[in-house]
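Have a look at this one.
For this depiction, one protein chain was excluded, whereas all remaining protein chains were kept in their positions.
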Amino acid sequence: MKILLLNPNTSEAMTARMAQAAAAVLAPDTRLTALTAARGLPYIASRAEAQLAGAAVLETLAEHQAGHDAAVIAAFGDPGLVAARELFDLHVVGMAEAAMLTACMLGQRFSIVTFSRKLVPWYEDAVHQARLQDRCGGIQAAEGAFRSVSEVQHELEAEIVSLAVRAAANGADTVILAGAPLTGLAARIRAAVPVPLIDPLAAALGQAQALVRMGVRAPEAGRFARPGPKSATGLPPALAAWIEHREGEEPDEAGR
Amino acid sequence: MKILLLNPNTSEAMTARMAQAAAAVLAPDTRLTALTAARGLPYIASRAEAQLAGAAVLETLAEHQAGHDAAVIAAFGDPGLVAARELFDLHVVGMAEAAMLTACMLGQRFSIVTFSRKLVPWYEDAVHQARLQDRCGGIQAAEGAFRSVSEVQHELEAEIVSLAVRAAANGADTVILAGAPLTGLAARIRAAVPVPLIDPLAAALGQAQALVRMGVRAPEAGRFARPGPKSATGLPPALAAWIEHREGEEPDEAGR
Amino acid sequence: MKILLLNPNTSEAMTARMAQAAAAVLAPDTRLTALTAARGLPYIASRAEAQLAGAAVLETLAEHQAGHDAAVIAAFGDPGLVAARELFDLHVVGMAEAAMLTACMLGQRFSIVTFSRKLVPWYEDAVHQARLQDRCGGIQAAEGAFRSVSEVQHELEAEIVSLAVRAAANGADTVILAGAPLTGLAARIRAAVPVPLIDPLAAALGQAQALVRMGVRAPEAGRFARPGPKSATGLPPALAAWIEHREGEEPDEAGR
Amino acid sequence: MKILLLNPNTSEAMTARMAQAAAAVLAPDTRLTALTAARGLPYIASRAEAQLAGAAVLETLAEHQAGHDAAVIAAFGDPGLVAARELFDLHVVGMAEAAMLTACMLGQRFSIVTFSRKLVPWYEDAVHQARLQDRCGGIQAAEGAFRSVSEVQHELEAEIVSLAVRAAANGADTVILAGAPLTGLAARIRAAVPVPLIDPLAAALGQAQALVRMGVRAPEAGRFARPGPKSATGLPPALAAWIEHREGEEPDEAGR
Amino acid sequence: MKILLLNPNTSEAMTARMAQAAAAVLAPDTRLTALTAARGLPYIASRAEAQLAGAAVLETLAEHQAGHDAAVIAAFGDPGLVAARELFDLHVVGMAEAAMLTACMLGQRFSIVTFSRKLVPWYEDAVHQARLQDRCGGIQAAEGAFRSVSEVQHELEAEIVSLAVRAAANGADTVILAGAPLTGLAARIRAAVPVPLIDPLAAALGQAQALVRMGVRAPEAGRFARPGPKSATGLPPALAAWIEHREGEEPDEAGR
Partner (left out) sequence: MKILLLNPNTSEAMTARMAQAAAAVLAPDTRLTALTAARGLPYIASRAEAQLAGAAVLETLAEHQAGHDAAVIAAFGDPGLVAARELFDLHVVGMAEAAMLTACMLGQRFSIVTFSRKLVPWYEDAVHQARLQDRCGGIQAAEGAFRSVSEVQHELEAEIVSLAVRAAANGADTVILAGAPLTGLAARIRAAVPVPLIDPLAAALGQAQALVRMGVRAPEAGRFARPGPKSATGLPPALAAWIEHREGEEPDEAGR
């Protein structure tokens, strides 16, 4: 099967790290393509930024989804998840939703630990969007300063371990290490925390593979059936073509 | 006070109708500016379209919000509401949220009646986003075909009346007539329905005025404090400037 | 429009202060009449007292509501709100409900701060009655002693500020200053608290004006349609007349 | 033990019937005193009437509760329940709450069947006050006209049976026959309905006896500790004395 | 009436203590039979143990329930409660469910205090099974070591009192002393805790008596109607006979 990993942040380095980490959780017959958003923010950290990133996710998928079985939106917070799932026919998986649903099979209550307070309101909305507030024991963020988002998992490792240990002591059966920059951290610190640590990228790839292998059809009814054709103004060509149901056509001279 | 009415659909005719309907619910000292989205879809009807429209709302507000006390996002479904409320310091009001909160003071349970089935999943998400599922007795959509969105409130008037009457019979204390194209219909059919009919535009303008008159400060803490400055790639100039906290500066030669 | 402000406490001084504070939040075309309960308690502070006050609210409205567009029950806790809304045809607004619904447009979570622990169970019931527990981050009460209910907002100002600041630090996006004796405090301390402070009287008057301006009809069906005529024993004349649907009639010699 | 049965309606006939029905569910060592409200309505059927009845319940209990171990408020809808429980030290049991809690031990979901549509909003509020909405499969009311409230259980027996049978078919594990005028009906029709029928008076007396036999202390803390002394204006003497903590004193010459 | 008290733990001493404590809460016309589980664990403390104990409860009831009006499963956590209620026609009461439902009539919020941390996840599940999470203010467990389960209520008395006092200070209106080994403790320490203390055995016996006195029929429909006959493999004779609807038959030579 073929899975598209779509990083809605503009950082290529983060994409590379995620692609590398992905290898460990793919079945022998799974192939991964990793993409980085062409525009937006180096690291999404607010609901406003997620609104913009969600639009960029649709644009990117319109251009690149053909030929894939599933796409993973590689930002905890799942920008554009519902919209993409509605608009396209391949499976679309979000890191936050996948991590939380996976956590539900490992315990009654999960906690979320992340590296910056700024992310908390956005992650709260992701919990609410997944309707899993009753399973969530809280979202804790490290307070420590850090120099680089790409190194934050090393810079704040000790504080994050300590937050995870405390979350377990306070009733969490699992701890989700949230935020794409923490990818790979779970494997490194697992011996230090007495409950399972969930890496959202690993969870998302696991869920994407599970969905594809199950072999269900794309919906023609329900909330996620593809909307009918519609004309749009001012959108990028591939997205406009998809929305207008012209995605199979040759682009005209104007590049549409 | 000055209120900005922002139509996230690209239809100027709809903006004009809303501006006209607004007059009846403004206090003598309220001034309204009405704007139409420059890009997007003539009528938003899906979550994917709302994702794109939400981004357009941010762009438009970045350009036009200065000098206003409140903005009303004039599409039931509230595209970009949370993001705009976080990003800007003026009050931002959504038609769906305002209509539902207003309904909570007129009865225990509201129903939502609209003119097309396609809108229902999006409106369901709006109910969920407002955390008011327990107050919502359901969303009913007319099944009738119609030729023009701008005339749909006339074309399907009889069916909409009948849905509203049935909603009241089934336990709704109020009925919200949802969808910007229904603006003004509530006043016309109120004698035919035995419970209060809520016009979301009227509700939103009422709430915007209530918020402004209350005179609260903009938050410097909490989930809706303005995010700190951040650099962005590929965004329209006014939005990029606002996100980078350069909104007070003179644009440079490149137009930023 | 004409709004009735009904203080269900027997303190005239409190009524006067509320009438004065109201001026700042009324539109140019709004007129206010302020009334004080003739019997009951100087300051309601328990569910038992609220049960009695709610009955007094019905009695007072029966006597005075004619000719008004809306009534505000001016005690946080909203004694008699549901009953009054059912019994009379004008809009009835409660300070607690209005404050909480208004808070929902300013943030995800509100906290309530008040001046005495004794009030907490009653206010909890008000939150539950408004079905907004999921939005409420808690109710905090000052512990300090005070000499006079009418001066408590000055006597305990420092502690109340400190509770509000702490509520914001603990995740409240807004803070409601609850209890009629705190009317006007929000405006005075707003610079000291980093999130919006909601004055329930201001919120209630804002909502009353919004409802009246919206121009909806009184319900003839649903949970808030006026009950049919019924004979009663031992009630005050105006209330008995209203319940018996004789409110338009000349009183007979017995004063009914 | 001694139990007070307090009918908040003014109908003596209904009190007599309830006292008679009570005999079957009392343990050999339980004594019952039955009282009828002195003022109010012959049959409470709205939230406004319940507000007034709740005040009357407090007045009556202040006068008559001394020497009893528990009081049953004998109207489904439980007027004044929370207030009475807070104000007095004996156990106070409501027919609605007791019936619903009892139903929770007989099945997953109960339905409520009553004899008039007018009662439904009030009963809905009782379900909500007991926080048992998730257990309630709905409230169904007979549509048939009837001549006399005291004979309604005979006049509408067939329709009530049919509603109960249908409720069971629709997923109710038990059916509560709600409304004091239905007292005794459950025993008569139990063979006709395939699930347990709950008589709220029987349930309330069962719960009152269970509470008394358990032998717990009256609370000195928590939401139901008796409020401290307070002066009141315009209340009946016994209630004023109780609120002012003068209940043990000799009445003065003014009758207080 | 005749009530069966079934201790699903294998400790006879605990059964004896419960039988003794029961005397104080039985009506003059109630007779109690106490039984101890023949196999299982001396003290159930986990969900796995409760799964096994629940099966043992069914086996024991199949053998001994004939001739009784109700059975009390005497372990907080209610092993086998739903299954037994479904399978048999007498009333089946669980100590946890009964204690929590009883607490609902004594306050808005209860807390649960127990003697060992190990019990907490199981008790949490019991709260969830009773759908009473919203009423539960938390489960607190003593941390102290103890030598003997049968003496733990004496060994840890001081710590349990202190937990109950703190629970009251934190908003609990009642405190449930959970775990069969605490039977009888509530009566001993009631003066030391300012809110009602609920003894689950007393609550369960109160509820069992209330149910029996109410005189309802056994369900022939709904979730708790007895399942039809079915053949089984490898079950104890009495349980197999009951499941196969052969319970009235003479056992055959093979002892079935």
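Letters are used for the chains, namely A, B, C, D and E, taken in the order the chains are written, and counting of residues starts over at 1 for each.
Just so it is clear, contacts are C-beta pairs under 8 Å (C-beta built on N, C-alpha and C of every residue); 3 or more make two chains touch, one makes a residue touch a chain.
Just so it is clear, the structure is predicted and the values come from calculations on it, not from any experiment.
Only one of A:A141, A:L163, A:L197 or A:I243 touches the absent chain when the whole complex is considered: A:L197. Among E:R31, E:K118, E:H154 or E:H245, only E:K118 touches the chain that is left out of the view. Remark: the residues of subunit A touching the chain excluded from display are 24-25, 27-29, 91, 93, 97-98, 101-102, 104-109, 130-131, 134-135, 168-169, 171-174, 186-187, 190-191, 194-199, 202-203, 206-207, 209-211, 213-225.
Contact between subunit E and the absent chain runs through residues 10, 38-42, 45-52, 54-55, 58, 80, 82-84, 86-87, 118, 121, 124-125, 223, 227-228, 230-235, 243.
The rule we apply is simple: only the chains that are shown with their structure count from here on.
Rounded to whole angstrom units, the spacing between the C-alpha centres of subunit C and subunit D is 29. For this pair, subunit A with subunit C, the centres built from the Cα atoms lie 45 Å apart. The multi-chain contact residues of subunit E, meaning those touching 2 or more other chains, are 108.
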